[in-house]
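Below are the structure tokens for one structure; questions will follow.
A single protein chain has been omitted; all remaining protein chains appear in their positions.
Chains: A, B, C, D, E, F and G, in written order; residue numbering restarts at 1 for each.
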Amino acid sequence: ERTGDPEVVYGAGKTPVQIVELLRTLHATHGGRAALATRLSPEAQELVAAELPEAVVDPVGRTAVLGTVPEPSGTVAVVSAGTSDAPVAAEAATTARVFGAGVELITDVGVAGLHRVLGVRERLAAADCLIVVAGMEGALPSVVGGLTGVPLVAVPTSVGYGASFGGVAALLGMLNSCAPGVTVVNIDNGFGAGVFAARVARRAAPAEVKEQ
Amino acid sequence: ERTGDPEVVYGAGKTPVQIVELLRTLHATHGGRAALATRLSPEAQELVAAELPEAVVDPVGRTAVLGTVPEPSGTVAVVSAGTSDAPVAAEAATTARVFGAGVELITDVGVAGLHRVLGVRERLAAADCLIVVAGMEGALPSVVGGLTGVPLVAVPTSVGYGASFGGVAALLGMLNSCAPGVTVVNIDNGFGAGVFAARVARRAAPAEVKEQ
Amino acid sequence: ERTGDPEVVYGAGKTPVQIVELLRTLHATHGGRAALATRLSPEAQELVAAELPEAVVDPVGRTAVLGTVPEPSGTVAVVSAGTSDAPVAAEAATTARVFGAGVELITDVGVAGLHRVLGVRERLAAADCLIVVAGMEGALPSVVGGLTGVPLVAVPTSVGYGASFGGVAALLGMLNSCAPGVTVVNIDNGFGAGVFAARVARRAAPAEVKEQ
Amino acid sequence: ERTGDPEVVYGAGKTPVQIVELLRTLHATHGGRAALATRLSPEAQELVAAELPEAVVDPVGRTAVLGTVPEPSGTVAVVSAGTSDAPVAAEAATTARVFGAGVELITDVGVAGLHRVLGVRERLAAADCLIVVAGMEGALPSVVGGLTGVPLVAVPTSVGYGASFGGVAALLGMLNSCAPGVTVVNIDNGFGAGVFAARVARRAAPAEVKEQ
Amino acid sequence: ERTGDPEVVYGAGKTPVQIVELLRTLHATHGGRAALATRLSPEAQELVAAELPEAVVDPVGRTAVLGTVPEPSGTVAVVSAGTSDAPVAAEAATTARVFGAGVELITDVGVAGLHRVLGVRERLAAADCLIVVAGMEGALPSVVGGLTGVPLVAVPTSVGYGASFGGVAALLGMLNSCAPGVTVVNIDNGFGAGVFAARVARRAAPAEVKEQ
Amino acid sequence: ERTGDPEVVYGAGKTPVQIVELLRTLHATHGGRAALATRLSPEAQELVAAELPEAVVDPVGRTAVLGTVPEPSGTVAVVSAGTSDAPVAAEAATTARVFGAGVELITDVGVAGLHRVLGVRERLAAADCLIVVAGMEGALPSVVGGLTGVPLVAVPTSVGYGASFGGVAALLGMLNSCAPGVTVVNIDNGFGAGVFAARVARRAAPAEVKEQ
Amino acid sequence: ERTGDPEVVYGAGKTPVQIVELLRTLHATHGGRAALATRLSPEAQELVAAELPEAVVDPVGRTAVLGTVPEPSGTVAVVSAGTSDAPVAAEAATTARVFGAGVELITDVGVAGLHRVLGVRERLAAADCLIVVAGMEGALPSVVGGLTGVPLVAVPTSVGYGASFGGVAALLGMLNSCAPGVTVVNIDNGFGAGVFAARVARRAAPAEVKEQ
Partner (left out) sequence: ERTGDPEVVYGAGKTPVQIVELLRTLHATHGGRAALATRLSPEAQELVAAELPEAVVDPVGRTAVLGTVPEPSGTVAVVSAGTSDAPVAAEAATTARVFGAGVELITDVGVAGLHRVLGVRERLAAADCLIVVAGMEGALPSVVGGLTGVPLVAVPTSVGYGASFGGVAALLGMLNSCAPGVTVVNIDNGFGAGVFAARVARRAAPAEVKEQ
């Protein structure tokens, strides 16, 4: 295996039975290493829970994890404003964990409430990589990116209506962020952000090394 | 005249000679009331300055004002991040003044520098209407709108490149602002924002009335 | 609380049970001040009516209001052409009321029937802020804005088909209005227009002051 | 010749010399019947005027007509708001004349000035076909179409900036017109509207026949 | 009534009961003159048929007509390629009839089968106005428009998939037609085309007059 | 070399000197096999003609060919409507020749003149691959594709204005062609069409083989 | 019949009964030559299987074939990455077979796994025409096209989410391929690619002829 990364099943467009079979096979084939399934319908979540009782199913992030998650190395902070963006934030968090990073979830942090953003400043600075999830105008990464030099991956979500165009407004906002060093993934792609951030966090030097 | 509003010449696509003629005529016809010309090319600015020495020409906002500006009534605060958005901010400010409001310019206030935003909080709260000008991701209105309940008009600018699409990213960001009560005008339309904000400010009750 | 504004529950994507709980809690926490819920599904409307009998549920605007609405201060006129735009107009009207303005509804006023527009001219001029709701080509704000100098917020609706692109045609029409001083909110965003217009109306000087 | 229509040279992308040659040849070949050239650059207009002194060159509409225009049959009214739309209105008018219709130009009629629209009501009703030219939000056809049952062709122009997107806002406005029976041509396509309207006007029954 | 046009009920978004009531009222109010309802769901068609047995319901065009259709004056030819575009063609045809024109339906005429187009050439030339309905690439109006000088209204349909973008490809094709004098209505707007074409046909001079 | 294809210099964004150097080197390195340069500015064409007198420069297609073109094998027919599309047609033709096919140019064939299309039917059928070049509504490939079963590559051009959107209308028209078996290349990409068609033509069996 | 091509029923928007009737009639009329139906719903597949037992129904490609498929002539290779693109690949493969080519399916070949692409290099080179099917970023045709000079038709699929815009990202990727000689069909249009590729393959010279 190229990168030693866990195996992943993309659940969209697959039947519950297919997903259970894929998880079981991947888990068996790869010596118990964690296998991750994303984008699970409620039906798929139910069947996974019933058939693979040792799997950890997250109804918010619509994920299932089967097998041993690696020891966390480095820290990814997943920042989001609220309940509508929670599924994408949870997908990112679970993915980052399964890909080997420690994860801290920072929720209820929005652009229109600056004191909450300022209140988490220390926690942001302590992370090795930030994932900032936002819908609507997608401005949160600019605000967070202005507060810290930690690498920041922005995830636009499809939350919104009208001229949000299914997440396009947030995507464009993030691509045009005036905070330098913001990178972006596809709309609702918590998975991609989680993989990337875990890779960054895993290779981050331990604090004592960095401080030298 | 319906609203008693000043006369306006939209300079784009007009020759310097045409603009001078229009300003002169409007000024004469309307008894010395201020006439405003916008979107003046450098050549038009020069000819206006030469032919109508009593006109006030603003090379930043590309405007000229001929005649007596009304006594200011109420206050419009025009907020922007920096030099690239200055022309639009200046067009908005001059327009609001000519349409009868007092104007306060608040510059160098950007999303990625929250302390500067927080530092002007009092001045924002003291205004009767806010005009917030921003390009790129257009996030400034959301941040400002989260700090105050003053009516806020957002002006997207065409500043940016690539996926800013000539101001579309900023426009969409503003239309999807998570701060309630943000309204938006066309890209680079400092004029429209100035007219609107002046109308709001002019009809705002004097402070003593509001406080009752 | 920053602005003294009422609390609001955005009902889209929330279960009826969640909405009832949120309304109840907000109402209790904020000492009986009105709480507003928007975008309620028929099921949510029903449960709110059953569980919170003192709430006022509006099936047209899909809103519920629980608690005492403030004394109205200033007047917002909500103008629309017909039954298709009625839900957005009603959402705007209820929001403006809950945010403290008096509201006048002017319906059945369309671009293709000028005599009806001209017939309400006095009522338009008497308002402190106008909300003009229109779908399809979104031309009504231009016509109304040409008749009066009252601040005007335009709300595009998703009413239409084909090249209306879910309200984009109306949105663009309004952003490009040839009537100066028209501002715009997101497609179907009656709520945002209502908040903004109430803020303008509330700070409008009483008639006797303005006339001086 | 299929329709007996005049010959047309589309001047965009052609050199002045090519245009003069084409006009001369078409005129000679078709027995003196009028030949029309559109989209002429200032240089092309100059050369046509110099080389073909009997040609009628219109610098506003950027057209040249060489040869005898047919006797007018029926009336086309070309309606527009102002100077910015004048080139397209003039192209439409000249084309309609060369294609055999009588033409009446009605200018300075805009959406934000209803009294001027109402003032030309009789002249609109007397035409056999209307061409309504408008940029920005493109609302004029809806207003005019609400006043009369005469067939109406709308021409969006590229006049505007920002979210007018080079005429797209006007085009969409016209396609979504709430006035029934509005048809539309391409942005700035005064030529196409002129051809169409002339065909409608030419086949319109004389007034005495229609009144029976 | 301004134009003497029939009354129309736009059925989309109305309940079957509302539609029946509206048809009944309009018919009663306007002295038996035909009332037209469009965009009827199967349920609405059924209820209209049951409640208003004298109404003519067309399941293809999804229309209902109640009352006496005017004597036809002039001829509209409605041209389309096949079964997928039939609903829009039928809506156009019924509308044109109710608005007072005689109608001829020419079906199974497509761009990729030129012999069928050439075979109907005479019938095209005999009409007073053509309505050409096409989806996918929307090329049929160009081909038909190249064969005749009869005024031609093109109707793009939402038939297609992928890069047809719900009729946008056809719409753009028609707006850019190389056949001069093609005008266009909104996607699937058979109604608008029918109104327009009937107005053109009704005012067309009888054949004997035209031939003089 | 993988395919034995000639070497190509894409001239856009290169200086005349760079282009001459590249052509000279490629020609020397590949033993005299033809090298092709495309998208040459007038300045580049001039310098190539001066410095490499044995090169064949085509000012219409903006190409230069240096070295021996291969013996033609199979026939590509390049079909287009007129002078505006000529540069793209010429680029396609030269490319196909340099890539080893015989080429036949069929010009002045447009959708709005069916008799000219029908008149070249035999020549179309005799080719091994067709390249059909068209701007504006891009309908020519559908008409040609309906007349023959020869493989057909469509090339949209950026010819047009307004809602042609720089060739997008033609591109969409071609992608949605109702003639089965039409494939498409990028806007103005005569080069790509030429490479593809030459590959098809070169591997086409000689007529005697096909007829068995 | 023009090309001797089989008859095709496009199943989208047709009832199962209509599809069975059409297949039966076409088969009877054309002397047993194969008739192909595409885009069959599960219900249509079931009815075809029940009513026309001699038909070959493919649930993956959603096709049915009734009658004798021609002797294969030449080879089309259909390349795709995985299960999500399988329906489009199968539609292309079945179509190419019914239109007279031999077909080889090469699956599980993706951009992010270069060794699998390199492993099928010989099989790609042996084909007369390639169909490369890909969703998401649509990069597979560029990679395959860089490995071989065989004519290549790319088919974008609607597989993906967010900024894939229903296949638009893949479509644009393919239109801009840096591998020369890639042509493209509409999103999900396996049928069109199959028709085209079969035409190319059928006229390809047998290997012995080409090698001369």
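Heads up, the rule we're going with is that a contact is a pair of C-beta atoms (placed from the backbone, for glycine too) under 8 Å apart; a residue touches a chain by one contact, two chains touch by 3 or more.
Everything numeric in this text was worked out from a predicted model, so none of it was measured.
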* Structure fact -> Absent chain's touching partners (shown only) are A, B, F, G
* Structure fact -> Given G:Ala81, G:Ile106 or G:Val153, the correct residue touching the omitted chain is G:Ala81
* To do: Among G:Val120, G:Val133 or G:Ala163, single out the residue that touches the unshown chain.
  => G:Ala163
* Structure fact -> Where subunit G meets the left-out chain, the residues are 81, 110-114, 117-118, 136-139, 142-143, 145-147, 160, 162-165, 168-170, 172-179
* Structure fact -> subunit B positions in touch with the non-displayed chain are 84, 159, 161-164
* Structure fact -> Against the hidden chain, subunit F presents residues 12-13, 156, 158, 166-168, 171, 186-189
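Simple rule for what comes next: only the chains that are shown with their structure count from here on.
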* What is the graph distance from subunit B to subunit F, where chains are linked when they touch? -> 2
* Asked: How much rotation, in degrees rounded to the nearest 5, is required to superimpose subunit A onto subunit G on the basis of Cα coordinates?
  -> 90
* Shared interface numbers for subunit C and subunit D above half of all numbers used, same, or below, different? -> same
* To do: Going by residue numbers, if over half of the contact pairs line up, that's a repeat, so tell me which of E-F, A-G or C-D repeats B-D.
  => A-G
* Inter-centroid spacing, subunit G versus subunit E (mean Cα positions, whole Å) -> 37
* Structure fact -> Note: subunit E sits from subunit A at a C-alpha centroid distance in Å of 52
* Structure fact -> dist(centroid_CA(subunit B), centroid_CA(subunit C)) in Å evaluates to 26
* List, in ascending order, every residue of subunit C touching at least 2 other chains. => 147, 162-164, 168, 171, 175-176, 186
* If you connect every pair of chains that touch, what shape comes out? Choose line, ring, star, complete or other. => other
